[in-house]
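Left out: one protein chain. Kept in place: all the others.
A and B are the chain letters, set down in written order, and residue numbers restart from 1 in every chain.
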């Protein structure tokens, strides 16, 4: 594990990292060619900490988390790299071993809790199932544990609601039940894939509060995948911005959100209105559309949509993929951009647009 | 729930009544003189008129229909003409409710004819249903979980071949080769359970039931394959996998459960259709079921039998529809509550 960092040139493995993903690649072979859904992703996560992965649809954020869960096994996906969970490489354990870890060591909750639950089985039945598969317990014990968990995630009258079907729950309660299902085996890693996207804001607030609350109790590492920078701002210790299957910016959440050094991150920040911004100004969208992951061009994947290509000079952006290098602001902050002085460009051009009140004189 | 069933049954009864009316109108619109066939070939004009009166064919269609409905609810006495009944009281046949009619060709009420034929058809249909459901679901799941593999293509290809064979060809093949030439099975002859026990009943049913099952099997393999594949892409399957369930549990407990709903619907309706008589199979194997009865009635232009069988077959379909809907509620809790 010690020489990993040398071969990759990315962030070195932090001491005590509980989850360490090294150069993860997930490639799908299709009739049109190879789709590089995730192409060389590395990150670390400690217990009790939260990593936020931000990106648009097709950026590879969900594919990567499914890889950690081992959900690509048995498909035509080709995986390489390392996923070290507590020192064990999840990519190289047997299918049966991975199955035993799923739901016990790593658990996952999904975007739409209605479709993520089986409509024909009761909520309790589905939670019990998650417990029984990893624990040799009687039905009665499993049921007791399921009721306990439902109570813990804030379902009123859990002993009665345990026998309800998913459609009898409201959206927020369903997501609570999913969380109960995910945490019932006390997993050390919880992956939340857009856990609040399908929910209303007040319910989203409840669920985010609950997740933070439970994280303290269970001391779990959480990966929260979202497109909403606001959610990331509230939840994440570290932030990983993904674009076209690669990490384009990675570092402590506060750093990324206050001193971003990658034009795509700037675009994400400037294209979303917030509750205090001036309404006189127009939103600044990112031009064009995300690229196809099939036969990506050799240069920076963001180059066709980037407004700052001219500042780099030559056709560097078009021809050479920038490495993930330490940001100007230092620390553990890395970014993938050819710009010489991204911090200055941000201060001078971007910040006045998105937060004029934060510009220092 | 019960209110729902009662409501559906009421609608069903209305449908059946409407169906009989249409059947009456259709049959009596044909240029065939039913009385002539009922009376036989060497019938004088006078005898024919007597037969006509005995069967009520001299009345307008609507009145005949009303009489038929009356028979359904309270029963009737044949011959219908009162003077004829008084003239020969010992020849009067009582047909209790629900009276489906009287076949003078067979000199029996249709209820009696059906009582003989129905057990044969029901036995055949049940065995066939069990065979094609087990085969269809198993092969369908095998194809689905090995999607794209050699096995999948083999199964799908085989269903195409079976699709292409008409059922009479399969029936003739099974009868001539498997039963007669190779003697693997005895020549199938319907035996009641009461006469020969379950094993003999089943053994004799096997060949015709296989013929019928093959007819449906291909469709059920493909449907099961499609439904299981579809439900395997659902989010809840991903959840089941994420819990760490074994592949078997994911497929059989989660994917199949969802695929079952449309299968049950189809199976219920197909079964009901079969209860109306498997005409070709019963004909080839010479099984005295409703199908054979229909063929004989058709050949003899025995209209009352035709009407009776049509009514019966239609009722089965309507009943099956109701049962399937109720089953739906049993399978799918979302229907139950709504």
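Keep this in mind: a contact is a pair of C-beta atoms (placed from the backbone, for glycine too) under 8 Å apart; a residue touches a chain by one contact, two chains touch by 3 or more.
As a convention for this text, contacts and distances are computed from a predicted model.
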item: Omitted chain, identified by the protein name its UniProt record gives, among "Sporulation protein YlmC with PRC-barrel domain", "Dipeptide/oligopeptide/nickel ABC transporter ATP-binding protein", "Purine hydroxylase alpha subunit apoprotein" or "histidine kinase"; value: "Dipeptide/oligopeptide/nickel ABC transporter ATP-binding protein"
item: Selected from A:39, A:228 or A:303 as touching the chain missing from the view; value: A:228
item: Touch with the omitted chain, as defined above, among A:40, A:124, A:158 or A:172; value: A:172
item: Listed residues B:6, B:26 or B:107, member touching the removed chain; value: B:6
item: Hidden partner interface residues of chain A, rising order; value: 56-57, 156, 170-173, 200-206, 208-209, 227-234, 253-254, 257-258, 267-277, 279-286, 289-290, 355, 358
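Rule of thumb we're sticking to: only the chains that are shown with their structure count from here on.
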item: Interchain centroid distance [CA atoms averaged], chain A/chain B, Å; value: 56
item: Footprint of chain A on chain B - complex, ascending; value: 234-236, 238-246, 249, 254, 257-258, 331-334, 337
item: Contact footprint of chain B on chain A as seen in their complex; value: 69, 71, 99-104, 107-108, 110, 112, 115-122, 126, 129-130, 133-134, 165, 167-168, 178, 181
